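Only one protein chain is missing; all other protein chains are in place.
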Amino acid sequence: MTAPSVHKEPSMARQKEMISQHFKKLTTAHESGKKVVYTFVPGNLTELMLSFDCLPVHPEINALQSGMRKKSAGYIAEAERHGHSEDVCTYVKCDIGMLKKGNIGPTGEHIPPPDLLLLSYTGCFTFMKWFELLREEYDCPVAMLHVPYQGDGEITDDMREYVIRQLREDVIPKFEEVTGQAFDIDRLKDLLASSARAEDDLVTVLESAKHRPSPIDAYFGGVYYIGPIFTAFRGTREAEAYYRELREEVQERMRVGAGPITPEGPLEKERFRLVVEGPPNWTHFREFWRMFHEEGAVVVASTYTKVGGVYDRGFRHDPDRPFETLAEYCLGCYTNLNLPTRTDMISKYVEDYSADGFLINSIKSCNSFSAGQLLILREVEERTGIPGAFVETDLVDPRYFSASNVKNRLESYFQMLAQKQVQAS
Amino acid sequence: MTVTAGLDVGSSTLKIAIWDGDAQEGEVLTTHAERLRRRDVKAVIPGAYQAALASAGLGEDDVEYIATTGEGDLVEFRRGHFYSMTAHARGGVHLVPEARAVLDVGALHGKAIKMDGRGKVLTYRMTSQCASGSGQFVENISRYLGVALDEVGPLSRSADDPETCSNICAVLAETDVINMVSRGISIPNILKGIHLSMAGRLVKLLKASRSDGIVVMTGGLAQDDGLVAAISEIVQDQELPFEVRPHPQSIHAGAIGAAIFGAFRHEVLAARTARA
Amino acid sequence: MSRVADIVTTCEELYEDLEFSACRAWKEEAPGRHAIGYLPMWVPREIIHAAGMLPVGILGGGDKLEIIRGDAFFQSYICHLPRSVIELVLKGNLDFLDGCLFPSICDIVRNLSGMWQLLRPDTYVRYVDVPQNFEPDRGGRFFRTELRKLIDDLGGIAGRPVTDDALKHSIELYDENRRLIRELYDRRSAVPWLVPTSEVYLVQRAGMVLPVEAHNDLVREYLAAAEMDDRPERDNSRVVVSGAFCEQPPLDLIRTLERAGCYVVDDDFMLVNRWFAQDVARPGDPVDALVTAFLEQGIANPARYEPHAGTKGQDLIECVRRRDADGIIFAAPSFCDPALLERPMLQKAVEAAGIPSTAFKYSENTGQLQPIREQAGTFSDSVKLWSSV
Partner (left out) sequence: MRGVIGIDLGSTTTKAIVLDEDGRVLGRGITNSRSNYDVACAVARNEALIDSRFNLFRSRAAFESVAAGARDGIMQRLELGFRREQYSGQLDDLQAACTEHLTGPRFSKVRDAAQGVLESSFATLRSETRALFSETGARRSNFFRDLAGSRLLEIMEPCCRERSVPFDLMMGLYDKSIIGVENHVPEVTFESNVMCAMGDALEGGSLDDIRSAALRAQLEDVARETLTEACVVGTGYGRARLPFPRENIRSEILCHGLGAHAMFPETRTVLDIGGQDTKAIQVDADGIVESFQMNDRCAAGCGRYLGYIADEMNMGVQDLGPMALRAKTPVKINSTCTVFAGAELRDRLAIGQRREDILGGLHRAMILRAMSLLARSGGIRDEFTFTGGVANNEAAVKALECLVQENYGERHLNISPDSIYTGALGAALFARRHAEGEKEVA
């Protein structure tokens, strides 16, 4: 999740370096004998993959990077040319388009084809179709992990057992077959222990936003903070080091009472504290962020930063229960939560983080997030007594970002919050 | 030889062709077009048909088969009906025999039709329910800009720095255009921008229908050489395997196709009667 | 009026009745009766029936329902079905339901289950998560516990446990229903002018609101009556419709296809009626019978993971061959991710098999049928004009 040099903190540089190293390894994977596994962020089994020395590739991350680098429009057009509908998730089309155009990744290097498609499909049906589509393109094995949905808002023993059985009987044997390595449970445990340490630091960083002024932006800035832990690095020493450094930087800003650093420079005065639901738009990421910066709005909590794990509600990878913990991790990702749970969570964020408002960025592509958001909006308004705002954009299809439209709504919303503040004082 | 008539009842224009020949060969005796907008369609049709007959020097009884396409239900004196893509494909092949695809752009919809050398439809693609970027749209914009319809093409071709018009909705795009004028963007650049965005959509249809080779453009917008030029530019830029060509009679392709198929059905029916 | 016309009128009345009077009447016939709704695709109706309850198919609001509050819950880029369901909920048309089952079909229906929980906290809500892993000791085991849970829950609502015998009996009734629907489809394919699709459709729809026993009688009667009718055969093409498994096209759209010269000889409307190509009933535990049928014979559809590479579209091709169809019409609801993501794979397969196809999108309240008529008409024209050449 890198973008053009946004902040100058050392942690940022470290993250960049980590990512560029990863892509270098990918390019040379086949010479170095490493296996390449394509998989998704929500419910990713990074520790398991790393325990088999596999290199993960995340198609969503590639797609969002393409969006940030203004390549997505061309990729989407390419996919639509191959018969994909205008209506469907643009991550999929962006990925398919990139593939059709030679699979050149975000760093300009060629991404090797997968040795294994690890379809751990959490929280969204599109993932399943996505890998069925990829399977048509690549002649490679697929490991399918069906993660049931928390329809009643809880993880039952049956769900956990179902996932564990699939891990043991389908996923791990597939890995052993593809890599030729035997499964090593101690390695997995080590990796899980490391994950937990980084997760502790991440939670500290995210919760620092409870402070006034908030030292971080938990949405625009947040997407950088979650980068390593949601992708290839969870369970690695690099990730641990990154999160330690990040935590220290944030704590330092908090100590001196500084606000978050944004591409437009540090936020001088915190005027509005917001909670945001929904993924960001990547094609106009900076422009979107600027609209907040200009108004002194800082995001103190967001749900998007929970798609690859809801750590702030207590979940940690647990080396003592390796299979259970992986199953619970997959089952617990944000989009696998039912709507009532999501509503509770957002309401609680509004209260815990003393937010002045909350915003839903509704993404055309993503039914998993978007279907029902208007009810969430209503419910949260009712429960917290705080007015919400609603904007519509897309992930990586620039056609669906209307800057004037979004700005109009945001401006009106902020002016309304300002009036309320005046009235209150 | 058989004399047949084809009536293409469009949403903005009525087109009539009189055909003299059989299902394979023959000639168009006359064509006639009549504006339908803001007029009572059912009342316009008979008069226009009479006018077409008169200009061909024929009487009603000389015509052996009257075929319709488009909103054929409105023609009470029709004998048979063919769907518009069927008719346009056949008409397109008649106009440009080497064409293997048709791009039909009328007042409301754009259609890409891939066909074989006999005008048999193989595949097709049509614009969706949303009228973004249609002939109607060009008409509205041109009125707004104070440009006559036949000036649109030449102006658009004189553009030097086309302003992209990103809006998918024709209505909002209209406001965009107003906005552009107020920002001092020149009329040619605005028109070209619109043409490019429409052309993008149309080229997409062509690609989706996997058309290649010569594509004959039919329908009213084939007369808009600005649009044709924009399509060609995109085709060149993207190095696509087709070439789009208009024909002076393009707007009548549907009517001609219907008339030719009318001749075909007439033969079939005549043969059937002879057998009986 | 002919017998067929009578039956069809009855079905059409049921279809248009958004108040679900037939279901309400069924409930009122005896005290303590319960009705359980379900959304499109597949749910184990046998279990609802075995609990002594009426399964009620909620297939959206069609084109007659005015959406006033439903739109307040869904953005414009979400398909139409959930907004009409919510509209029905808020207008009270579904207040007779004691519960609702949400099949695992897509993110929209999935999230709708949560919305229902928030809007109708008084009712039973179950998200029916079906396994995408078809191994008996993984998916099968999970599914068994899911079904058992549903059985317990419904037994609790009914106030008496659901017995295995009751379940066996229900499975037999539904097996009979599936046989009859298969026969209906076979007859249509054989003599489409006598068994037009608009009628087949309506007869199937009646099964969404009638008790299975009554529906079985109805299908039987229709089949007998249709054969007696004297309707002319037309020079039409034969097509298979694919993609319309969830949100339903308006009846006028189906009629438009027929009017434009297409006989629909197979389709994927209301898959719940045809999910299993063979009988489910087998000796032993009836829940096991359902689980086994689900794992082994479920019909291929976009909501079901295809575990084997290279088999996408084969069922569809096989269907075209079996029905001697001239081509395929891919008709999907706008913004329907499962149908639209599946479509390119299917198109690739059918194209490779040399089967012509055409595609369009609709929504349950599509009013502009002209483009659809043009496309279907062109399709049938090309069969009509060129088949002899």
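Which chain is which? They are A, B and C, in the order written, and residues in each are numbered from 1.
As a working rule, a contact is a pair of C-beta atoms (placed from the backbone, for glycine too) under 8 Å apart; a residue touches a chain by one contact, two chains touch by 3 or more.
This is a predicted model, so every value here is computed, not measured.
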Name every displayed chain that the left-out chain is in contact with. A, B, C
Which one touches the absent chain: B:Val181, B:Ile214 or B:Leu269? B:Val181
In the full complex, chain C touches the hidden chain through residues 63-64, 66-73, 75-76, 365-368, 370
Can you list where chain A touches the absent chain? 374, 378, 381, 387-388, 390, 392, 400, 402, 404-405, 408-409, 411-412, 415-416, 419-420, 423
Contact footprint on chain B, counting only the chain that is left out: 11, 36-38, 40-42, 71, 73-74, 107-108, 129-132, 134, 136-137, 143-149, 151, 167-172, 175, 178-179, 181-183
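We adopt the following convention: only the chains that are shown with their structure count from here on.
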Chain A-chain B separation of Cα centroids, rounded to whole Å: 48
Cα-centroid distance, chain B relative to chain C, in whole angstrom: 39
Touching at least two other chains at once: which residues of chain C meet that condition? 334, 361
What parts of chain A, by residue number, touch at least two of the other chains? 83
What residues on chain B touch chain A, complex-wise? 128, 166, 168, 204, 207-208
In their shared complex, at which residues does chain A touch chain C? 82-85, 87-89, 92, 121, 124-126, 128-130, 132-133, 135-136, 139, 142, 144, 146, 148-149, 151-152, 158-159, 161-162, 165-166, 169-170, 338-340, 342-343, 362, 364, 367-368, 370-375, 379, 392
In the complex, chain C residues that touch chain B: 260, 334, 356, 358, 360-361, 366, 368, 371, 373-375, 377-378, 380-382, 385-386, 389
